[in-house]
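Every protein chain of the complex appears in place save one, which is left out.
Chains here go by letter, A and B, matching the order in which they are written, and residues are numbered from 1 within each.
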Amino acid sequence: MTTTLQAPAASAGPHPPTPPRASRRPAGRRGRRTRPVGGLVGSTALWIYAIGALIPLLLMVSNSFRSTSSLYSDPLGAPWPINFDSYRNAWTVGHFGEYFTNSLLVTIGAVTLSTVVSTMAAYALARCRSRIFTILESVFISGLMLPIHLAILPIFYLLDGFGLVDSRLGLMLVYAASGVPFSIFVLTVFFRQLPPELEEAAKIDGANSWVMFWRIMVPLVRPAVATVVVFRFVPIWNDFLFPLVLLRTREKYTVPVGLTTFFGEYSTDWSSLFAGLVIATLPLIVLFLLATKQIVAGLTAGMSK
Amino acid sequence: MFVAPALLLFGVFVLYPMGSALSYAFFSWQGTSRGAFVGFENFVALFTQEPFTTQLPRAFGHNIAFFVGTMLIQNTLGLGIAVLLHRRARTRRMLQTLYAMPYLVSPIVIGYLWTLLLSPTFGPVNALLRQVGLKSWALPWLGDPTTALWVVVLVSAWQWVGFPVLLYGAALGGVPEELSEAALVDGASHWQTFRSIVFPLLVPAIGTVSILTFIFAMEAFALPYALGGSTGNPAGATDFISLLFYRTAFENGSTNAIGSSSAIATLLFVVIFGGAVVATKVLRRHQVRVGA
Partner (left out) sequence: MTGTIRRSFTALTMASAMVALAACSPSSPSSSSGSQGDTKNVTLSVWSWRTEDVAAYTTIFAVYEKNHPGTKVDFKAFKNTEYNLILTTGLAGSGGPDVAQVRSYGQLQPSIASKSLLPLDGVVDLSSWDANVVKSAKGKVDGKLYAVPLAQQTLQMFYNKDVFAKYGLTPPTTWAEFMAINTKLKAAGVTPMAVGAKDSWTLPMLHQVLAAPRFGASAFETAVTTGKKTFTDPDWVASLDVVKQLKPFMPDSVVGVAYTDAQILFTSGKAAMFPGGSFELGFFQKQNPGLKLGVFQVPAPQGSPAMEPTTTGYADGAFGISAKSHAQAASKELVTWMATKEFGQLVADNVKQLSAVPGVSYSDPLLKEMKENYTKNPTPYLLLVDFRYGAPSGTEVLGTGVQELLMGKKTAAVVSADLQTGVSQWFKPGK
């Protein structure tokens, strides 16, 4: 989301130069500018909420170091002596080793596919104003309006018809497709904020549609793309319903399916479950850190365009 | 064509099954065998027969209350945090990650953790309140129909606050510095700058977040299920439309389960579609593009 104030700088070429305004900044302004909103009180409040928000998760981690029986006799006791049995159990009984690769394969594949096709589509939908495109956009967004798990039976029959039951490819395609509405919805908003002058300028320089898209527009919406990637990765990584319904051989299961073995009919092995979740959540944290880095990088690049 | 791949993928794997699922509502079913075409009979049953006549409006009301609550709490908090984080470049990523961590954990476990924390027998929340002398505040949070729904709203906000923080953060990044700086130099306070300059430019992002929140609130399933069970305990106070769907589809012994539950799903879809269309129209009209 930038303004026409920046347009003259953009016309200098596809790679935005660093703006000369840094030198225009008077010393006094710099000091004023770097004082964040809210000052010290704001910072304190942010950290207090951050710590407080983590307490339930810390409880989970703490409980993962105790046995389930001790959880049932004293739910909030301290994890001492530390017990790694649940981690061992989660890894073996939950078949984490095998399932990790499957999860990575399916999730990365689905998110990549979904994001790539959605970015392309969002660009077109944001740019072209024809009637058909408006209708198409509504069609895509209508996909958000029915929770996908209500359509699970038809999806199963569909994949069965294609012979894609018990196939990680089928699972990946379903996940990718389910991510398209959300991704398009968010990305069109961000694409719409880009001024049309950019494209005109690039066309004057002789860039064709594809180059323009890839080299100019996409980097400008990098924060949005990173956001979309995170919000598609996490639910797909954590989903157990589709793999349970669409996969049949154990070797193809994903990590969350392994975790469901700890849910009994009348009793749950909380300790192993928590341990498994701690392991399963670590990649998500890594992803999140990477994504926020992209978001920040994208923001600064956008501003200095 | 840029749109083609997305359309193909989406059309085959989402649109077609969705259409099928909605079409199921127009038939009567014997388990998974489709029976005769019955037109709107399943829908009429939703408005004339128990349990739907009591449960459907009540669940719908809860979904709406959930939407309002989430807008007020989660999105306002998210915007506030995003604004606070905006200039704190050093700590921003760390804090963003911390705020988003509840989102990364499966809702089933979130439900269990909070049920334990809020338990009237074992929960530390009530124990703490009693210690501090606020004994009258040590309510059975998830057991009292008046508080249970708000607990769901709060836990959901806690889980999802990362979403508005990230999205608003990205949007704030697109607001040009010069405008706010100029205002600050002219003597405006941070608040005035925000209200007159930054906020109007955020309207598209606010609109996006709001529409997505509406859709999310109408479809909410995982967290309410984890906190209140499939019957929306206590006594239906946390019942949502998706829970009603779940019970109708899987827990009753009715052989027409697919027919009734598909009718509920279709109804839900129509409501969400209508709501989103209205919201988008309003949003488009108010979109402000600087210099455009």
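Before moving on, here are some points about what is shown:
Here is the rule we use: a contact is a pair of C-beta atoms (placed from the backbone, for glycine too) under 8 Å apart; a residue touches a chain by one contact, two chains touch by 3 or more.
Note that the coordinates shown come from a computational prediction; the quantities given were computed from them, not determined experimentally.
For the chain that does not appear, the touching partners among the shown chains are A, B.
The residue from A:54, A:139 or A:245 that touches the chain not shown here is A:245.
Residues 1, 4, 7-8, 11-12, 16, 20, 30-34, 49-51, 112, 115-116, 118-122, 139-145, 229, 231, 233-236, 247-248, 250-255, 257, 260 of chain B touch the missing chain (whole complex, contact as defined above). The chain not shown here touches chain A at positions 68-69, 72-75, 152-154, 156-158, 160-162, 165-166, 240-241, 244-245, 248, 250, 260-268.
Just so we're on the same page, only the chains that are shown with their structure count from here on.
If you check the complex, the residues on chain A that touch chain B are 1-6, 29, 32-38, 42-43, 45-47, 49-50, 53-54, 56-57, 59-60, 75-76, 113-114, 116-118, 120-121, 123-125, 133, 136, 138-151, 153-155, 157-158, 173-174, 176-178, 180-182, 184-186, 189-190, 192-193, 195, 209, 213, 223-224, 227, 230-231, 234, 238, 256, 259, 263, 268, 270, 273-274, 277, 281, 284-285, 288-289, 292-293, 295-296, 298-299, 302-303.
Of all the residues in chain B, the ones that touch chain A in their complex are 1-3, 5-7, 9-10, 12-18, 20-22, 24, 32, 81, 83-89, 91-93, 95-106, 108-110, 112-114, 116-117, 119, 122, 124, 158, 161, 163, 166-167, 169-171, 173-178, 181, 184-185, 190, 194, 201, 204-205, 207-208, 211-212, 215, 219, 221, 242, 245, 258, 261, 265, 268-269, 272-273, 276-277, 287, 289-292.
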